[in-house]
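Here you go, one structure.
Excluded from the complex is one protein chain; the other protein chains are retained at their positions.
Entry: subunit A
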Amino acid sequence: MSMPAEHQSDDQVENRDNQFIEICLQQKLLDTKTAGMLQSSATEQGSWIGQTAVRHGVLSPADIDIVESLLHPKNVVPGYEILSVVGRGGMGVVYVARQIDLDRIVALKTILVGSATHPTNAARFEREAKALARLQHPNIVQALNFGKHEGRYFFAMEFVKGRTCEEAVTRETVLAPAKVWMIVRQVASGLLHARHHDLIHRDIKPANLILLPPPEGSVMASDMEVVKIADFGLAVFANDHADEMKLTTADKIIGSPAYMSPEQFSHEAVDFRSDVYALGATAWHLLFGAPPLRAKSLAALSVLKSKPLVVDRSSLPVQIPEDQMRLLLRMMAPKRDKRPGSYEELLQQIDRLSDIDSGASSHSPVALGKSADLLPPDDSTSDALTQTMEMPHTEMSVASARDNSTGSHSKGWIAIASLAVIILLGGFAFVSNAKPMRGPRVYTRVLRSTPLFDGITLGGWSTDGTMIGAWNTVVAPDSSNAIASTSKRTAITRRISQTGPHRISLFLWPQSGSGVVDIDFALDSVNANDVRGCLRFTDNEILLGHKRSDFGTFDKFVQLAAPEAMHDRFVVVDIEYQKADWYVFLEEKLVGTLRIDEVGQGDAIRLVTPGGTDVRAQPPLVYFSDLWLSELAEQ
């Protein structure tokens, strides 16, 4: 495609160089300064700018190929016009392209012949491509065409416009278990089809699973999504000798380390159970927001993967039923013969799981406002392990565990392999997850609402001997009606006649200098000394914890700064009785959770003010308004 510079006029050369530079800048292959220097250098030397760029090491041959492809969009693959770059990786570049004869948009993947990632045998590559093209399954991105043209292999594939599971979990932090198992089931179904064609994917991970809305007229529920497995670019035949049939050169290990099976690390022959392992690791990531294992180096990760996963449930941001956890761990068993023995078996086990029949609720267990802030933060360095990569295999394979024995990994190769990959990974840190245990927030749909304050009277409130101080309905500073105490040291109870999932909502307006204001919940109105949850407001802080009496010791679990507006207007509190936890929100943002098995369900809330420390503060110290009880159901 490239015409040598000596056959072009000066204007043509300049124009061509300008276009070259423009695309480099568009694709962020060069910064402006480097681009300027490159252009000057190419002009001085009178050489083709691409050649100059490679010689100076500012662009790789793969970069040049992208630029050339975009400069000559109809010349890359006959019958296709390249429109834009979708993505690139070690295995090639994926473009959005137009198939000219049918005028349809496709994804076009190209792999440069001669690159380290291309197959050593073109015939083998073609054979595998034909096999991929034979795959026809709703959960697999459809291969459309394959060929070789002017030094490139190309695959034309169905263009799927959706979001990847990686994007979904990045946005939502974690996905609801029902949704995750819906995804796993569809992927297993697609992989079963691939297996019937003797193909193994080898790179199952969230980034290779695309989520789409159900097709028009589908019987699928509207909140369900179709999953399509993308990128069979690393696929191998299951029934051939791996060393002969790999798409990659034989001295490399390829895959995405965070999801790769232990046998992929040790360069053993892989079978479908490697994909089962990767699918389990993917499910883990979607359920809990991060891959199951993290380590400082690939070698350390390999060692961790060679042992059964030890789960500290208290460190998980979401709790899942025991049978779901069992299946997850089984899918990720270090020894492949401990994993499900077939996809049919895996599908049966998924279908038997408890608590996943309620549809694929798309809400994450924690879904309001900044609630996700309390979940484990993403480890910014973890990206390295979730990308498909090639790793020098020579050293790692010296003592690889071909007999599946977990004890056969020697310290020697670990050390050598660490040297090989530690620079690649940078300072990848093992993150200790010390976040509080929390069950899912599954009930968010309001079925019915009942006011707990009629705006006029204390009807429904316990004005009996349990009440402390004088309570009344008053006019709040904003002229609204509120319930408040005209004493300093006060307490009043409101019984809650709701045993199922529910939300208690109330507005409160602590006055400046009011001191402590407690909203007690999960209160046992019969046994007032039983432990109860408590959301405490002080002049400067919001605290969540529990206590056993109105004015007794308070055990604090969460401490936050008070919102700026707290003394200036009403703020809203929501307390939800969820599956395993009480969820507490202030101003529609999560404050924290308390486990129901620790504080109980209770049957009442209680408003408590021990009295302000500021003697100048006069009652009412706090106003309460807009109190509601809402019955909740799953979305």
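To be clear about the criterion, contacts are C-beta pairs under 8 Å (C-beta built on N, C-alpha and C of every residue); 3 or more make two chains touch, one makes a residue touch a chain; residues count from 1.
The working rule: contacts and distances are computed from a predicted model.
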Name per UniProt, for the chain absent here [options: "RNA polymerase sigma-70 factor (ECF subfamily)", "AhpC/TSA family protein", "Molybdenum transport system permease" or "Spermidine/putrescine import ATP-binding protein PotA"]: "AhpC/TSA family protein"
Residue of A:146, A:181, A:507 or A:537 in touch with the missing chain, whole complex considered: A:507
Full-complex contact with the absent chain, from A:39, A:490 or A:625: A:625
Selected from A:61, A:341 or A:477 as touching the chain missing from the view: A:477
Positions on subunit A where the hidden chain makes contact: 446-451, 453, 455-456, 475, 477-481, 507, 511-512, 564-565, 567-572, 587-588, 625-628, 630
